[in-house]
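A protein chain is absent from this complex, but the other protein chains hold their places.
Letters are used for the chains, namely A and B, taken in the order the chains are written, and counting of residues starts over at 1 for each.
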């Protein structure tokens, strides 16, 4: 039987593959070349964790310790070029896997910060950066205002997942149970947000301060 | 009576609040949602110092050591959504506080590099990064060419402030006096530049090298 560590590792690989593949589609919408597709896939899937590690001085960063992640995400992005025409049939699957990635990356990020004895707010921030910064890098490299800042309950899901995770651990529940509950609630929130089009209110300001 | 340390700390809090609030207005001009507003506020106010710390290997970065800064800047950005309609009456105040932030962040950045025994040029660069990089991150996340590269005496004020600060310390003046003089001269230069519309000449080049 698989332990929870192994299950989380397999989920992690699925999540970085899903992130790399959706980034590859974004690259295709910008008419990037094959190399650009692979690079954008790697940066999107691994950039959030790398930024967290650099900010928290947590070395080696994930892909330095596990270089195979670079290969997995690069190959996944490249494969997307071939199978892109079939991917809109799998639209729901990819949105689901992207949501799995969001909550899983968040839990991993919280866990790294807890391992470094960081205070509560930094633990939440670490989860948020790990879960969301890869997509921000993708959008910046596509010269777009990051989707994270504009739409949908995405950062909110990450913060909610992190809060549940930390609360569970502080209340003395087991790591496995806490992880399962935090990820399930976060995933449900994200899926409901997608299903019902929930989003944060927008702040519209038209004047110039200068 | 307050010591100079306390005065500088209060000024620092005022400056990161002002930076977060002006960033929130930039977010509003891009129609970001409430989460985006808060995130852009945090990144703008704390990003320059974080980049400096990462480049100089000066850990923990400021918001890891003082997580309350994340709360202060996030709340300040959020509050801006409510009070934005009144802020154009306070336009001059915000430009003034932004200028205070520029010179204060510069002095802090120089000081960090001096504490790490960095050579002169790196001290100046550290002040410049601390003072200006937050605004660059803000503009990049708004998918705009950074204002710093396009307009006004902003980087110049930072470099001038840094040079005066270093010169004062090397000439043996007290830290308090040097800080006060460097900040006052930098602040005056920035305000004069705003008042009289001083700016660097532009470099206009129309040919393509490729």
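By our rule, contacts are C-beta pairs under 8 Å (C-beta built on N, C-alpha and C of every residue); 3 or more make two chains touch, one makes a residue touch a chain.
Values in this document were obtained by computation on a predicted structure and should not be read as measured data.
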Listed residues B:136, B:166 or B:182, member touching the removed chain: B:136
Residue touching the undisplayed chain, where the options are B:14, B:75 or B:118: B:118
From A:61, A:75, A:120 or A:181, residue that would touch the chain that is not displayed: A:61
Contact partner of the left-out chain, one of B:14, B:54, B:114 or B:185: B:54
For subunit B, residues in touch with the removed chain: 54-57, 118-122, 125, 136, 140, 143-146, 148-151, 154-156, 199-210
Missing-chain contacts mapped onto subunit A: 22, 24-25, 27-37, 39-40, 50, 54, 59-61, 63-64, 67-68, 70-71, 81, 84, 87-88, 91, 94-95, 140-143
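Here, only the chains that are shown with their structure count from here on.
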Length of the line joining the C-alpha centres of subunit A and subunit B, rounded to whole Å: 30
